[in-house]
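Quick notes on the structure that follows.
Every protein chain of the complex appears in place save one, which is left out.
For reference, chains read A, B and C in written order, and residue numbers begin at 1 within each chain.
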């Protein structure tokens, strides 16, 4: 870092202020505590219908597998490790909402309404045995889902130096 | 240079011996002392005919100029420096033979016989007032032509360091 | 000086078409607006649906030609108009700001040669694998852009900002959470690669570039940076780009690329002849400079220090070379790098011992060995170091 100290905040004056309305159209991320979740809600039953129509071609019936992989815990094939899916590997349910909203369906990203994303989130969390079939998903309930994998997550423990980790 | 000393002559053994006959087909260069000049000869008169047919389109009638520049000393245009041509700028006549043989005519390089190159050399040296119109050019006579520019040539006198040269 | 109006129209029949019998006797192709690759060179990446691997075995030197830089996308390469492109920085900042491409180019700039490697860059299996097959998801360019620290100062990043979210403008809207300290340290908001604008496959017009960190964090087609006080736990840092390690733990935010080397010659499908052979390859570390590369030509019994091509740069592919006299017997050749932190490139067994057998494919950097057959054929040795 070689800039002289005088180049503090706003010193160059390049760029224009980001208007809150503009930021809002881009600011679609969702955090583990639920910050960023929009209004709306969805049920497991609605999610099942949407999933069958828009997702199962790639992820199999009910998310059990397909050309682009399983999304739900399936019975372990003998001798094979269980697939890493939402129910056994994802630490936060908010990520399910965030990811589906930004990236799925793969061939039509950004095409779902918030209610549809809530419904798909409900459906996948239910199929992963994380919520029962009556629990409605919304900005309050998604961050409250307890995810079994969360306890397993540790930050990087490699530090450089001779030790192999 | 970081190779150990043992990598002296022939150490790697890559490549194959160059057979003298193979080398001869490539070894077309001519040196100031005439080394490399082939058998054969040519006259100014023959050169004039070939030049008109194969060269004058690009270098003008008799080499006095054209789309690709003059080859002979021409009357200086007032206020303009004289063009750098064979008669006033080239230090060795051997270069005329060597260059024409390897590179001219520009659109048919390598197409002239040695006798034709001798003839063109004779013609251009004559038009540059370096030989009279009777002198035949061959392996003996080309290196013997006295070139006025030769005395002006000095090796690079720049040596790095602060002096601008 | 020389009048140079070559009469190309009248004499165009002299120009080379096809392969000339003798190129010294026909006019060549005139100078042009863009150079070309020789028609005799058939360099190519190896594409799959999600990535494309650099042909490491074909490269000389340390720079990767831009059109052979590896690719890894999460939903293809977007087409972004530079005239409408913008980068928004917001969140825990005093001055949320939108920067156009022109704005970014006005700031003080920086250039550096550094590698970029996907943390999923390891495949093994058959003997007929090339370096491209095994670890072709690494490439090196000279990257230019504005330091992220400069932008941080400009927008007034607040003291309590500890993480930021970087978001791409592709169809995957790729997102990663990055510690703010990396932004103050050496992160670049890059708009150029090897002298020219970043190529579309590498993030045109603007990408994040985090020297030494796993490739996915250098978010391409960067459209937004949000400053926050905790990581987001996006899908790409939970479901993916994490590795299970011992005791059922899941290692997350494993940003640094561990030191690695690979011999790129001789390797499959080369066939060598007896006599002197220059064993060469690439070595790099995400933690700094390569200190040393050792080569063994007797299956790991003895190791010799290879020559490193200067300049040895920080977080950069470094060419190593070792001259070896092969007398014709079957043997294994292999290389290992030591980086400036003292880390020694491990064997696959050492990695699996340390992480457990279920660790998966991220951050795998084992030593790689090649079997030299008595007839000079070279085969990958997937079992070496197990």
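Following the convention adopted for this analysis, a residue touches a chain if its C-beta (ideal position, glycine included) is under 8 Å from a C-beta of that chain, and two chains touch if they have at least 3 such contacts.
Bear in mind that the values here come from a model prediction, so they are computed numbers and not experimental data.
Trainee: Omitted chain: which shown chains does it touch?
Mentor: The undisplayed chain, in the complete complex, is in contact with A, B, C.
Trainee: Please pick, from C:155, C:171, C:187 or C:351, the residue that touches the omitted chain in the full complex.
Mentor: C:171
Trainee: Which residue from B:40, B:65 or B:91 sits in contact with the chain not drawn here?
Mentor: Of these options, the touching residue for the absent chain is B:91.
Trainee: In the full complex, which of A:17, A:69 or A:161 touches the chain missing from this view?
Mentor: Looking across A:17, A:69 or A:161, the contact with the absent chain belongs to A:69.
Trainee: Since one chain has been left out of the picture, which residues of chain C touch it in the full complex?
Mentor: Missing-chain contacts on chain C: residues 1-2, 4-6, 8, 15-16, 18-20, 23-41, 43-52, 58-69, 71-73, 75-83, 106-111, 120, 142-144, 169-171, 173, 191-192, 194-197, 199-202, 204-205, 221, 240, 273, 276-278, 280, 309, 311, 313, 319, 321, 323, 360-361.
Trainee: Go through chain A and note every residue touching the omitted chain.
Mentor: Where chain A meets the chain not shown: residues 2-3, 11-14, 57-58, 67-69, 106-111.
Trainee: Considering the entire assembly, which residues of chain B contact the chain that has been omitted?
Mentor: 1, 3, 7-12, 14-18, 22-23, 26-32, 81, 84, 86, 89-92, 94-95, 98-99, 102-103, 106, 109-110, 149, 152-158, 160-162, 164-165
Assume only the chains that are shown with their structure count from here on.
Trainee: So which chains count as neighbours of both chain A and chain B?
Mentor: Looking at chain B and chain A together, the chains touching each of them are C.
Trainee: More C-beta contacts across B-C or across A-C?
Mentor: A-C
Trainee: I'd like to verify one number: the distance from the centre of chain B to the centre of chain C, where each centre is the average of its C-alpha atoms, in whole angstrom.
Mentor: Between these chains, centre-to-centre, one finds 50 Å.
Trainee: Find every residue in chain B that makes contact with two or more other chains and list them.
Mentor: Not one residue in chain B touches at least two other chains.
Trainee: What parts of chain C, by residue number, touch at least two of the other chains?
Mentor: There are none in chain C.
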